[in-house]
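To keep things clear, I will list the structure first and then write my remarks on it.
Complex shown without one protein chain; remaining protein chains in place.
Here the chain labels run A and B in written order, and each chain numbers its own residues starting at 1.
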Amino acid sequence: MSVWLALGAALAVALVVVVALPFLREPAPPSDSLHELTAAERERLEAQEARDRALAALKELEADHRAGRVSDEDYRSVIGVVRRDAADALRRLDRVEGARTGGAKSR
Amino acid sequence: MARSSSPARLVVALSVAAVLAVFLLYTSLAGGGTPSVAPSELKGKTGEVSLVGRVVGTPSGDPHGGGMRFTLEDIEGHQKERVTVIYKGSVPDLFRTGRDLVVTGTRQADGTFVTTPGSMITKCPSKYQAAESSA
Partner (left out) sequence: MADLGRAALLLTLGLSAYALVAGAAAAWLGRRRLAHSARNALYASFFSTLVASVVLVAGFVRDDFSLAYVAGHSSRDLPLQYKLSAFWGGQEGSLLLWLLVLTAYASLAIWFARRRAADLVVWVTPVLAGIGVAFTWLLVGVSSPFDTIAAPADGSGLNPSLQNPYMVIHPVFLYLGYVGLAVPFAFAMGALLSGRTDERWIVSTRRWTIVAWTALGIGQLLGAHWAYQEVGWGGYYAWDPVENAALMPWLVATAYLHSVMIQEKRGMLRVWNVTLVGLAFCLSLFGTFLTRSGIVSSIHSFTQSGIGPWFLAFVVNAVVFTTVMIWLRLPQLRTSAKLESLVSREAAFLYNNLLLVALCLTILWGTAWPIVSEAVRGEAVVVGRPYYDFFLRIFGLPLLLLMGIGPLIAWRRASLQGLARVFVWPAGVALATGLLLILLGAGSSIPGLIAYTFSAFVLATIVLEFARGTAARRALTGEPVPVAFGQLVGRNRRRYGGYVVHASIVLLAIGVAGSSAYDSVAEGRLTRGESLTVGDYTLTYRALTERDGANATEIRAVLDVRRGGDDLGTVAAGKNAYSAEQQVSNEVGIRSDLLTGEDLFVIAEQVRDDGAVFFRVFVKPLVNLIWLAGLVFVLGSLITLWPDAREERRLATRYARAGEPADRPAT
């Protein structure tokens, strides 16, 4: 029985070392704070998502129209909105990125 | 559907909810569903019920002939009331004296319980834990 208990204890020690590893490896790091996205970075991320979404929508609409899934009149009625969305998303990303580099310059 | 920013969504959600509510009320209160009772609660019940109990004594008769007779009592509690059940149809593998089961049927004027053919469902004995597992 004691063999198994000893094995259990050894397992416990090993796993505690694994858990403590980040502290053992860096006993005194210059910084211990988490990398947090700044408000600007988050806005950029969301702008990128919006751009990807809008461009994918445009691509899909073109493909659907080509494949005959979307009729000509439906295509005409929607394409304008989709193009405008895509343009908006691109402009938004430009603005966000511009603000970010601009901010960096002024620092 | 926490924020129904668009009226279309609200309409769809509400209409479906309404349809759903009607169906639920209809089927649950008016029709469908059989009350589930223990042998001690059977007296006075008319119409179809599910009888849940434990088999006591020795079953007799042929379920594929004139019908099998056996006795059920409450699984829990100290009620001494017992019900004689007349059953026809398939008998599950686990049926045996001492097992818990459910049968559907109606109580006759003479106090016996005549079942819907093939309605017997046995519950697993506690010795086994069937792992038709949901967790």
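Details
Here is the rule we use: contacts are C-beta pairs under 8 Å (C-beta built on N, C-alpha and C of every residue); 3 or more make two chains touch, one makes a residue touch a chain.
Quantities reported herein were computed from a predicted structural model and do not represent experimental measurements.
Although one chain is omitted from the display, it touches the following shown chains in the full assembly: A, B. Residues of chain B that touch the chain left out of view are 1-3, 5-6, 8-9, 12-13, 16, 20, 23-24, 27-28, 32-37, 50, 52, 62-64, 90-91, 93-94, 100, 102, 121-124, 126-135. The set of chain A residues touching the chain not shown comprises 1, 4-5, 7-9, 11-12, 15, 18-23, 26, 29-37, 41-42, 44-46, 48-50, 52-53, 56-57, 60-61, 63-64, 66-71, 73-75, 77-78, 81-82.
Criterion: only the chains that are shown with their structure count from here on.
Chain A and chain B have centres, each the mean of its CA atoms, that are 53 Å apart.
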